[in-house]
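All protein chains but one are shown in place.
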């Protein structure tokens, strides 16, 4: 058993971390923090966990990094960017390993961070040590990491479908378009008019165009795989579901195709590429036959599912992915990294 | 044409008043106020009205009762209770007629107001002059009123089905139960966590039990019709729709019935009672045959629809009603009162 | 490990049984049947289970009672009423134990069955042997049963809150009113216009009034507890959520109360009654303090939560309950009975 704590556990990602860690076979949840909820039990704040004895016993406390570093071996940070980095420093100094769900340690470049997040990085000296917590891609590095930067929800939905193709040279690194739809939990548990039920229900809308913050980590990871700088187009939309991201990717195959035969040959390469990348991955599901991704098939799970189509009319490759933005896109993936870091079976607590 | 103004036009009732009055054939919307939105045009605040030239021209202003009383002949107040009364006084003194959508002038008793609203009434001297703005019931009084208290959304859904039966002596005034479900717009456009999309979607919950504020006006109006004090049971629930209230009423017929024949005889009386009350009313629809109310059939309209069933097993009369909480339950009904007050056809701007 | 099969596994209850039994620590799912889906794997029919190896291997077959009785020790029937009874007979003769999720074996009286289901009971000789599968109430009988009739979703939401009070004599058996709201999965996976997205979304409507079929089993179980015949009023409503039932019960305390002191005394008795009934039950949660039931806190779990309020104004006791209609209201409860029947921990596979 590993002692774990969650800092900032009252938001949607924090709540999902609580759920996953309460029932994790190798984690003992020793502390949850929240300024607003301090003093209340987990069961009071999240009635849905009230049947769990630990949820009735454990109380939220004010965050205290020094104390947490002594209580817990691994600390999950579910805090806003900027704030997370400030907590990570004393936790790491105190000897805890940190899994940060914010954007603070996802980029290698403090300058890029400032460009996209509009303030100086609070702890740039840690950027070189942090590991981008996408286990399917950076498993070995996660194993030895003391600081894991768990990926954003949109980036996960873009990177897992794209990286194997890029590394295999099957698609061009230029001209990638990612069109995404996200459920409202992606906006966080914030009391803002824009996210009221009446404002979101029976509504669909783009936002954050054309330069959403998640572009920075997507492009950095794509560039790592491609070996060249990558600039992509990314358009997020808000749709009236609680959870789920559906991303449609428009990709240019490296080799031109227009006939059915050429498409079949290229298709065989794509199949082989995804097979090599994901056949043994428990949390990536490549759909077969006529099946297309549907968020309702992955919500509540740590699985990302994807399907692809070659369009002989346009010469493009379409890849579509679906995930639960709060699980594979946030807390589930963080627990997956936790399993990797601690040497537990990667699926522990996630099936 | 009558010059009208709306005070507090940035909430859901205010927005609906704007919609109805912009296209009203006999109303000229001369002013809309909102502290938060002052300076912006109606089209900027409510993009959905941007095609209307007046919405592009008219700007929100800070509320100024003295000025409004000069500009407008009729002023609609879409303000929180307590605040509304403070505005009504100078408006009435300034010569304007006032239609208040808050609860401030719905009760005749200041003591009852204090019991249910937890503060002293700000203008108790006006309570005797105000008219409860349910046109199907108080049409004559509305015609000459200078101050109309437009009914609450739940009360409308309870009173229209119940009052004719009570006045006709067909049901007992004791033991009435009203079980209601409301869409989330009923909570207003407030940035509170409880009304976030994620907190309301895939959720149903009772609230305000057992003593919701609307009980006070429901019971006062029922008592007026019954000639005796009336105490009812009322349970509101929040459901994930934008608009609509569905109320199921459990009533005790004055005359016992248990056979099919007795039910048929009583049913004929109920039919005749509703026929007398509502056959010529444009905004109350008594369903026939097997049809039952469904909020989707009334949303966006000023119509309340109702159906009833006699249960020979239990001896009870069930009446079910559906309305749009923001139209017949608020702004549409207020415009209906406006039409009555000004002598316009009662359906003007409401079909 | 116990070998289990599911007959009629392509509906919503069947799908949930598949989910629960695939991951059950003591169940081996050896067969799933569906006329429409025969030949396909579980993973093809339910893509969301595709990560489970058994779901990729197990194929739907045509139902064959004789064969199933040899393959499985316990067979779950997720079939329409009428059809279920015809399957149960050969399964029981073949030596299997049966857990039926339909209404076919819930009543003791074949005449009552005919009154409510409009056809002769297909196997009346089995009615005396079947056990009503509400473990919190009939645990001992379930333990030795060969035929368990798993309760309906609405009945569960009414009976668990009501039975302890009735047995303790705290409420009168007369005059009970149950007002319920159900998610659309309650209507089953049927291609009917009434249950299309567009017909249900932004809609609330009552249905099946005043004599819904579930009345029969509710009243029979209440009568068993009360020792006298019981007739109740029950009104179901359809609301736009996938899952969840919220039931509000209007009850008459046996002892009159009107003062705060009397309410406090009665409240202490109610608290003690529920404490005695449910303090050690893993799947019933009596809420404390100001908390009220909310379906979002129980969806996906086998928990029913309830809260109660005494209303000194009306002298009534209100009890409100929330459950997942497909889990505690159907498949979860069936698995709970399975655990009881087989001597496994009652929470096995359900936490």
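Each chain gets a letter, A, B and C, in the order it is written, and its residues are counted from 1.
To be clear about the criterion, contacts are C-beta pairs under 8 Å (C-beta built on N, C-alpha and C of every residue); 3 or more make two chains touch, one makes a residue touch a chain.
Being a predicted model, the structure only gives us computed values, none of them experimental.
Trainee: Which one, A:187, A:266 or A:299, makes contact with the chain that was left out?
Mentor: Candidates A:187, A:266 or A:299; residue touching the omitted chain: A:299.
Trainee: Just to verify: which one of C:242, C:269 or C:312 makes contact with the chain not shown?
Mentor: C:242
Trainee: Which residue, B:27, B:103 or B:298, contacts the hidden chain when the whole complex is considered?
Mentor: Here the residue in touch with the unshown chain is B:298.
Trainee: Name every residue on subunit C in touch with the hidden partner chain.
Mentor: The missing chain touches subunit C at positions 12, 183-185, 189-193, 195-202, 240-242.
Trainee: Residues on subunit B that touch the omitted chain in the whole complex?
Mentor: 23, 47-48, 50-51, 202, 282-283, 285, 287, 291, 294, 296-298, 300-301, 303, 305, 351
Trainee: So which bits of subunit A touch the chain we can't see?
Mentor: 177, 179, 181, 199, 201-207, 209-211, 231-233, 235, 237, 239-244, 246, 248, 250, 292-296, 299, 309-311, 313-314, 316, 318, 320, 322
Criterion: only the chains that are shown with their structure count from here on.
Trainee: Can you identify which chains form the pair with the largest number of contacting C-beta pairs?
Mentor: Greatest number of C-beta pairs in contact occurs for B-C.
Trainee: Quick check for the class: compute each chain's Cα centroid; which one is farthest from the centroid of subunit A?
Mentor: B
Trainee: Need the central chain here, defined by C-alpha centroid distance to the all-chain C-alpha centroid.
Mentor: Chain C is the most central one.
Trainee: When the C-alpha atoms of subunit A and subunit B are each averaged to a single point, how far apart are the two points in Å?
Mentor: So the centre of subunit A lies 46 Å away from the centre of subunit B.
Trainee: Could you please state the distance in Å, as a whole number, between where the Cα atoms of subunit B are centred and where those of subunit C are centred?
Mentor: Between these chains, centre-to-centre, one finds 38 Å.
Trainee: What residues in subunit A touch two or more of the other chains?
Mentor: In subunit A, 202 touch at least two other chains.
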